[in-house]
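Below is one structure. I have some questions about it.
Let's look at subunit A:
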Amino acid sequence: MFSAVESLMRTVKSLSRDPMGFLGLGLVVMFLLMAMLAPLISPFDPLKINVQSKFMEPSLAHWLGTDQLGRDTLSRIIYGSRTALSISLTATGLAGICGLLLGLVAGFGPRWLDNVFVLLFDSISSLPMIMFALAVITVLGPGTGTLIVVIILISAPGYARLIRAQTLTLKNSDFVLAEKSMGASSGRIILLHLLPNVVGPLVIILSMDIPVVIMLEAGLSYLNLGVRPPTPSWGNILYDGYTSIRSSPTLVIAAGAPLVLATLGFTFLGEGLRDALDPKLQLMSLR
Partner candidate 1 sequence: MSEAILRIENLSIGYDAGICQIHALRSATLEAHAGEVIGIVGESGCGKSTLAAAIINLLAPNAIINSGSIYYQGTDIFSLNKDAQRKLRGQDIAMVFQDPMTTFNPVLTLGDQLIDFQQHLEGVSISEKRIRATNLLARVGIPDPSLCMKRFPHELSGGMRQRASIAAALLMQPNVLVADEPTTALDVTMEAQIIHLLRELRSDYQGAIIVVTHHLGVVAELCDRVYVMYAGQVVEQGLVDDIYHAPKHPYTSALIACDPAHFEEHTPILPTIAGRLPDLMNPPQGCSFAARCVLANELCRTTVPPWVKISQTQSALCHKASQ
Partner candidate 2 sequence: MLTYAIKRSLLALLILFVVMLAMYAMVFLVPGDPASIALGPRATPELKQQLIERMGLDQPILSQVYHFFYNAVTGDLGYDVWSKRPVLAEILEAFPYTFLLGVVALAWALILGVFLGCAAVIYRGTPMDRILGILSVSMISVPSFVVAIYALLIFAVWLRWLPAIGAGEIGDPWSQFKAIIMPAFAVGISWVGYLARMVRASMLEVMGANHIRTARAFGLSERRVVFKHALRVAIIPTISIVAVGFGSILSSAVFVETVFSRPGIGTLITSAVLKRNYPVVMGTVLVMTAFYLIVVTLADLLIARLDPRVRDVLRS
């Protein structure tokens, strides 16, 4: 426990020496607070329709104006951060767990199972990501649940590959062989030796994939294939703005900005984390 606190302190310290990483941390904290405190800080109900005041320019009451149904854009963007972060954190978290389990099974299981898994991981990774996502959406129908399933399906194989590779290396390392020679069970070896060594790189890769997932969520919602309206998502706000881009460009500008800032923030934080924790780790994220 002590070492965990200590390493966290060290991470924060080395992040503070890297200005871009620090900026990333700042942006991420800002968006996290925005998402958590959405009901407290948003000036209006994001779903409240008021047709009289549609397409309003920014004013004191509506800082970022209103959309085609008279809904307050600022409130919708604040709630949009809630959508973006909850989906991306849940989905990458679940994908990480799936990848961890699959990778451990492939690394520790019998040889034939390993071969089957590797072929499967390679097949999915060799699909163009967007094609696979669209195929799954066609079958399951668009929606938040589908979005999470899609993200898990496209990212878990990559994580599983990473974990499998790490597992195979560690399995033949001297300290694990020594433990085995003393009759340790597989469970003990996994819990005591593999997990601590494998979780670090996985967390870094997950953090570097979060901006990609945020982008995918917004992109699919923009295509009307992700989060269903009226739930606010940066993607569907962007779409609303796009349809009225000639008459009222405020909406599109306002919806694009948080998306850019969030992906930049998470990317800088992820890079900073990688540099601080494991500079040798190769970039093998979703991109």
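The criterion applied here is as follows: a contact is a pair of C-beta atoms (placed from the backbone, for glycine too) under 8 Å apart; a residue touches a chain by one contact, two chains touch by 3 or more; residues count from 1.
How were these candidates chosen? In short, all candidates are chains of the complex that A comes from, given by their letters.
Everything numeric here is computed off the predicted structure, so don't read it as measured data.
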From 1 or 2, the one in contact with subunit A within this complex: 2
Residue ranges of subunit A touching candidate 2 (in the complex, touch as defined): 20, 119-120, 122-124, 126-132, 134-141, 211, 215, 218-219, 222-225, 238, 241-242, 245-246, 249, 252-253, 256, 259-260, 263-264, 266-268, 271, 287
